[in-house]
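This structure is in structure tokens; I'll ask about it shortly.
Missing here: one protein chain of the complex. Every other protein chain is in place.
So, chain A:
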Amino acid sequence: MTKPRTLYQKIWDDHVVHQRDDGTALIWIDRHLIHEVTTPQAFEALRLAGRAVRRPDLTLAVPDHNVPTNHRFEPIADPESAAQVAALAANCADFGIEHIEINAAAQGIVHVIGPEQGFTLPGVTLVCGDSHTATHGAFGALAFGIGTSEVEHVFATQTLLLKQSASMEVRVTGELGFGVTPKDVALAICGQIGTGGGTGHVIEYTGPVIEAMSMEGRMTLCNMAIEAGARAGLVAPDAKTYAYVAGRPRAPKGADMDAALAYWATLKTDPGARYDRVVIIDGSAIAPLVSWGTSPEDVVAITGNVPAPADFADPSKAAAAARALDYMGLVPGTAMADVEVQNIFIGSCTNSRIEDLRAAAAVVAGRKVAANVKQALVVPGSGLVKAQAEAEGLDRIFIDAGFDWRAPGCSMCLGMNPDKVPAGERCASTSNRNFVGRQGPGARTHLLSPAMAAAAAVTGRLTDVRDLMR
């Protein structure tokens, strides 16, 4: 009998091109997604070395990070953003790579369009020059972010030289409570294991909460594996995964699909396989969460208060908390639900899929954006999500309430395009990073779920969405 293996181990073993004596292995890459920010230097280097892209048929390009989310059919005003977007188009044409143009119906955030197009599949190795590539792990794909030199390496060889990571099981037990979403689970995990907690590991999420989760929810969860320090997050593929993939434009069809399904069914972690580390989280105990600080581990239940530096036993953590509170302009002991917000951002690769927009719209319906909120954006993750939402009338709900309904892109998640949070103002944001200056210089980010962001929009302060849902 062969040794029981984890899902991660099986995908790894199936992709080893060459095992080296020093413990590293040359790993085959099945899927390469690219965008405009982390590729120009890689293309430049290919040109200098006279190298070609080995497998354009495994490579798909889309501009997302700096595309404007309004006035889309006019030229991009910012010359540097315009140059990057133009460079992507030109490089793809030169190297024979399929490029989803900025105004194509299928354009969107790279981590939204991969699954949507059926480009992301169970059991593949998938990389992208972006840390949130972990998102695709929701399909049982080994998906991780790479730097530009690695992008160049994949272009030239369709492989990467890697060392296997340790494995970590994060088992979420019980059942999520009323008003608690996958985003809250993701934040709870960051809070429990810390932003360095998964360093050197690939996480596999297991347990009844994950099994019950939709594909959208699993994507939200895996998206934030990187925020817990892990290179990748994985969920074993199951009937939901297959149903999501089937019929997508680039998904296998006919006999290929049958063969793929048979292979995917073998990927599940074997009974008795050992993980290097196991973390158990009581899903029933998770409340809707908000972040108070400048790291995704700085989270507290919406019913809780802003912590004090003295609450942290570790002196360096206490010092970091003091700095974060100062940046965030928060006073210890303040009820989180008393914190006013001026900006709302519903979007990003974490929470911009149809299910996210439905959850937010359900809270917004029949209500208005509060008077103190200056900017409330809904940025669908892709053109297809946008069209679906419009077909369901969600756009009307948002627009009638006073939201701005935008075109797809990364937008205010990182403020490379004109969508920014002004210095000193707060933003209730469904994105994944509350780093200093992430949403614009001096911007103060509170991470939360789409339903919670919608609740904050209509009350003008951080709000327990459960109070609006009853």
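In this text, a residue touches a chain if its C-beta (ideal position, glycine included) is under 8 Å from a C-beta of that chain, and two chains touch if they have at least 3 such contacts; residues count from 1.
Note that in this section contacts and distances are computed from a predicted model.
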Which of the following names does UniProt give to the chain that is not shown: "3-isopropylmalate dehydratase small subunit", "Putative ABC transport system ATP-binding protein", "Dihydroorotase" or "ABC transporter permease"? "3-isopropylmalate dehydratase small subunit"
Which of these touches the unseen chain: A:Asn70, A:Thr157, A:Thr173 or A:Gln388? A:Thr157
Filtering A:Asp64, A:Asp130, A:Glu169 or A:Glu355 for touch with the omitted chain leaves A:Asp130
In the complete assembly, which of A:Asp57, A:Asp282, A:Asp326 or A:Asp467 touches the absent chain? A:Asp57
Could you tell me which of A:Ala49, A:Ala313 or A:Ala391 touches the chain that is not displayed? A:Ala49
Please give every residue of chain A in contact with the chain that is not shown. 17-18, 20, 22-24, 26, 28, 30-31, 37-38, 40-41, 44, 49, 51, 55-60, 65-66, 78, 80-81, 83-84, 87, 92-93, 96-99, 119, 121, 124, 129-131, 133, 144-150, 152-153, 156-159, 161, 163, 165, 195-196, 199-200, 229, 231, 250, 252, 256-257, 259-260, 263, 295, 316, 320, 414-416, 433, 435-438, 441
